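First, the structure itself, so that you have it in front of you.
Apart from one protein chain that is not included, each protein chain of the complex appears where it belongs.
By written order: A, B and C. Residues from 1 in each chain.
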Amino acid sequence: MIELDAVAYSYGGGEIFSDVSVNLEQGSFYFLTGPSGAGKTTFLKLCYGGLLPTAGHVRVFGAKVCSLERDQVAMMRRKIGIVQQDVQFLDHLPVSDNIVLPLTISDRNSDLAAPDLDDLMNWVGLTDRARGLPEELSGGERQRAALARAVIMSPDIVLADEPTGNVDWEMSKRLLYLLTELNQMGKTVLIATHDLSLIRAAKAQVQARVLRISKRGVHLAGANL
Amino acid sequence: MIELDAVAYSYGGGEIFSDVSVNLEQGSFYFLTGPSGAGKTTFLKLCYGGLLPTAGHVRVFGAKVCSLERDQVAMMRRKIGIVQQDVQFLDHLPVSDNIVLPLTISDRNSDLAAPDLDDLMNWVGLTDRARGLPEELSGGERQRAALARAVIMSPDIVLADEPTGNVDWEMSKRLLYLLTELNQMGKTVLIATHDLSLIRAAKAQVQARVLRISKRGVHLAGANL
Amino acid sequence: MTPVLSLLRNLIFGDIRADSVVPPSGFTNQLTLFISGAMAFLAVFGLALSLASGRLATKWNNELARTATIRIIAPPDQLAGKTEATLKVLQTTSGVAEARALTGVEQQALLAPWLGHDLRLDLLPLPQLVEIISEKVGFDATGLRLRLLAEVPGAILDNHDRLRLPLLDAVFRMQLLGWGVLVLIFAVVAAMVTLGTNVSLAANAQVVNVLRLLGATDSYIKQAFVRRLTIKTFVGSTLGILLGLLTIWAMPSVDKSHGFLSGIELQGEGWIISLLLPFVFGVVAFVATVNAANQVLRKIS
Partner (left out) sequence: MTPVLSLLRNLIFGDIRADSVVPPSGFTNQLTLFISGAMAFLAVFGLALSLASGRLATKWNNELARTATIRIIAPPDQLAGKTEATLKVLQTTSGVAEARALTGVEQQALLAPWLGHDLRLDLLPLPQLVEIISEKVGFDATGLRLRLLAEVPGAILDNHDRLRLPLLDAVFRMQLLGWGVLVLIFAVVAAMVTLGTNVSLAANAQVVNVLRLLGATDSYIKQAFVRRLTIKTFVGSTLGILLGLLTIWAMPSVDKSHGFLSGIELQGEGWIISLLLPFVFGVVAFVATVNAANQVLRKIS
């Protein structure tokens, strides 16, 4: 699905990554971990074309990201569900409208049955908050809304950056369950997190691989965390 | 230091708190916990006058917050170090300027020796990033910068909302250490968090009391978490 | 041109739902509303000034161009005959609507400022004056002069050119000034809308980011912003123009008899042009917004 081929990246200062080659296989479940400031967010941005590598190539769905037209990038993103670390919404639209926004944009609003939306809202515990505005959400509620928005199109790939940083343990497990369900449907999932207990919990449910960022590289971690 | 007296709060819908009476004693170390959306952030805002209670009274340093003039509230806040959940900076100023901003505002820049600032930056691991802009920080780096900003005036009270939500375990312990140090100097500390392992770790270092939000009330939790 | 046309079609018939992604009442919208309102308000005055000058020019031109005088100098006994002959010539001159000899009283009135009222003109060997009122098209002055020279020696045509030209020149200048102000105002509107679009897109960077992240194409984003801003400009300028018209209408009417600068007021075509202004503003805003949006969106990655 997503292939990084000898990728290097630098924001202008020192290199964050140098010569990283990773292949995220279809239908797999990945965790990306590493200390704060290691480059987890940067890695995710490279995956969805939010940043272009300073060297090497990123291929998504087989196409080189750097050679895509702007509109082609837009089409590509419709097949990727993204949860950013600093979650952003359209602040003037109610939470539920924000969650169905990916459908609105690709003009597929009719694809979604109302009960499905209700189920999803219920699962992430936002049924009460659906008519509120995003700025009225608590920190954890924002993250849950963002995850709901990322999965509503049942995208081929889900890239989630610290999706459980602000939610309690019970809720973390519910969110994790949502992602493992998607994975079981054959979707690729990548979660960046510093929360090792989340990774341990996931390993009980799904065959997850752990990518660890260290020394400007990304390596598959062994069984022990 | 901070006294809540029969406080109730509602954002307009249902009540978040009703009849909460809590007294945060000087020199104590508190954790505030509860599930996502329970009202942790709301509680902190009530403590520093960011919200005024819909019923009851909040007293900070002995003064009723609701009867303070705007300028008196400003003076009160100079003695409280606050880490918000959605950390905000002045985006046009370098990280180091943002961290010393509380001193700039109260015109006390000369109070701070350069080595002290360097020590602090080093402890939170931001020495490299000091000249960068806030938007160039990673999620965890932002939280660390916010904590540094909150403690730089060595305030009488530190109120921190999920200060470790985006940092790894090693860094969490360093930040916790910073706060226990302050506590040892006689300052009052209140940390809102959903991270039970952080609370457990703290209990080894400092005599921490845990406040738990449940059923629209705030209760002192027992020894077992 | 085609992308602009399709954008225009979308603007009018496009997916209304897509609009909702742009904040409806952000402060940049407010600003656009206000700026276009203020500019439209000023534009009405510029327009009124232009039109008033234009009217004045036409009036003077008509009054002076459509009247001319023939002066007949002859010994008193031949005067009546020559007047007769002149009038006959004028009857067969195409473009002359009316011609008549002035009476003694009228001649006296004309000369009064110089000679006083109490002068008995009939004692003077004065020339006879014949007043001509031409048709709209006017008559051929040179041709008439030549005919008079041949047929009625002593009859001299004076078509007031000396008086008319400097006045017309002055009025032309005023008119130019008015139009200049209008052009200036449109330039300011275009510049402000361009800046406004930049500001709006910059202020709504988060909106653009979210839309991009979720797979919105450039044209989708652009359309929403362009529509909002164009509509705001249209509404703002409509309000500004209404306010301007109201102000002009409320201004004390000017005593027409002075005739020189018949006040700053709108008539017929003025009202119509004023009511067209919002559309002109809208088009200016549309073009400026599309340009600015294209540039900004290309910059934001």
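Before moving on, here are some points about what is shown:
In the analysis below, a residue touches a chain if its C-beta (ideal position, glycine included) is under 8 Å from a C-beta of that chain, and two chains touch if they have at least 3 such contacts.
As the structure is a computational prediction, the values presented were derived from the model and not from experiment.
Though it is not drawn, the left-out chain touches B, C in the full complex. Of the candidate positions B:88, B:127 or B:214, contact with the unshown chain belongs to B:88. Within the set C:148, C:199 or C:297, the residue that contacts the chain not displayed is C:199.
Contact with the omitted chain, checked across C:80, C:97, C:149 or C:191, is made by C:191. Touching the chain that is not shown, out of C:156, C:242 or C:287: C:156 (per the contact rule at the top). Seen from chain B, the chain kept out of the figure touches residues 50, 70-71, 74-78, 82, 84, 88-93, 97, 101-102, 104-107, 109, 149. Of the residues in chain C, those that touch the hidden partner chain are 27-28, 30-31, 34-35, 38, 41-42, 45, 49, 71, 73, 110-111, 113-116, 118-119, 123-127, 129, 156, 158, 162, 166-167, 169-170, 173-174, 177, 181, 184, 188, 191-192, 195-196, 198-199, 202-203, 254, 258-261, 263-264.
We adopt the following convention: only the chains that are shown with their structure count from here on.
Relative to the centroid of all protein Cα atoms, the closest per-chain Cα centroid is that of A.
Between chain B and chain C the centroid-to-centroid distance comes to 67 Å (mean Cα coordinates, whole Å). Each chain gets one centre point, the mean of its Cα atoms, and the points for chain A and chain B are 29 Å apart. If you average the Cα atoms of chain A and of chain C, the two centres end up 62 Å apart.
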